[in-house]
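Here is the structure we will look at.
What you see is the complex with one protein chain gone and the rest in place.
Up next, subunit A:
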């Protein structure tokens, strides 16, 4: 069943909107595309650029030797998987003749058509595929900066932060309180904090049965709220408490040493473990390059995912403004393929192919139980829109078998999309 599901999922991914421009001309083969960022969008772009145009010079600028995925990192927090299970490296891309430059991109010099690296080196480009992901907005919550995140981890970029939060959960006494603080929209992976709450609650029910979990939310409602709250009630009873903005759930100040949070209307909360997910923005390279708007995210031209302010720069993934598509790994992968097709068409002097996108977000309520939300997207009147009738949400009243089936689909999706992005065999 699982293998069949994986094959079906791979077939589904292969059927994603993809139109290779016919008759790639010589200008394409001579061109150099710099891919900034090796996450879901960047890795997908590098792989598909090289696959569709083998003569193209594709350079991946990514300081790390491996990427740890945010999807499925909540499983690590709950002790259901090891951190290594999230690890994706760039060896398959290198075998595909993608040149991996292990350096951070500092900014894009749009005038000189060069990407400036952290060490000062400059790389010329014909096109840039910008997929830098997110940075935390360290100015948003008083007292919460990079140092504070060593005590109150955000764990919203997987890796060391994930391990830190996991260790804190393990070290906590039975009976200790866990707090998850959730920012206002937009942020990476809208249902992610609530899946995290579910899986940490599962861990607590097994390892710290007297412990509880409090969600302090800056919003008045959240993604898949009814599904999550029904699941929490059924699976965890009173273990999870959600406090929205109206209940004074918006955190405005943090004291990392005292492990204390202060909310908008003065309520103070101390906890044994605090997972503070702060507001976010497009990563620094996008800011430095002057590509973001006042919101801190990068506006794009929806049909091609070119940066609105620079037509040689294609932007995909969490850094760009692609709403109503959520900031998800599925979206990043789908956006990257469409943007690559548009980029290649552009290099070939052709019109970009029309495209549609799909997104699905799976969330685990517990091991072996998941819910999902999915929708299709297109461009209408030069805007990205959710296609009418395409939104699909797991039913509220569902047999356990359906939740189990969705959990298997989630696992298959994860394996498939990682293989699709980083090129490793399943």
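Some points to look at:
The criterion applied here is as follows: a residue touches a chain if its C-beta (ideal position, glycine included) is under 8 Å from a C-beta of that chain, and two chains touch if they have at least 3 such contacts; residues count from 1.
Note that in this section contacts and distances are computed from a predicted model.
For the chain of the complex excluded from view, the name given in UniProt is "Thiosulfate oxidation carrier protein SoxY" [choices: "L-arabinose transport system permease protein AraP", "Glutamyl-tRNA(Gln) amidotransferase subunit A", "Cytochrome BD ubiquinol oxidase subunit II" or "Thiosulfate oxidation carrier protein SoxY"].
Within the whole complex, the absent chain has one touching residue among A:321, A:341, A:366 or A:409, and that is A:321. Contact with the omitted chain, checked across A:114, A:163 or A:185, is made by A:185.
Within the set A:221, A:234, A:311 or A:380, the residue that contacts the chain not displayed is A:221. Only one residue from A:240, A:292, A:375 or A:412 touches the chain missing from this view: A:375.
Seen across the whole complex, the unshown chain contacts subunit A at 185-186, 190-191, 219-226, 245-248, 264-266, 293-295, 321, 323-326, 359, 361, 373, 375, 383-384, 386, 391.
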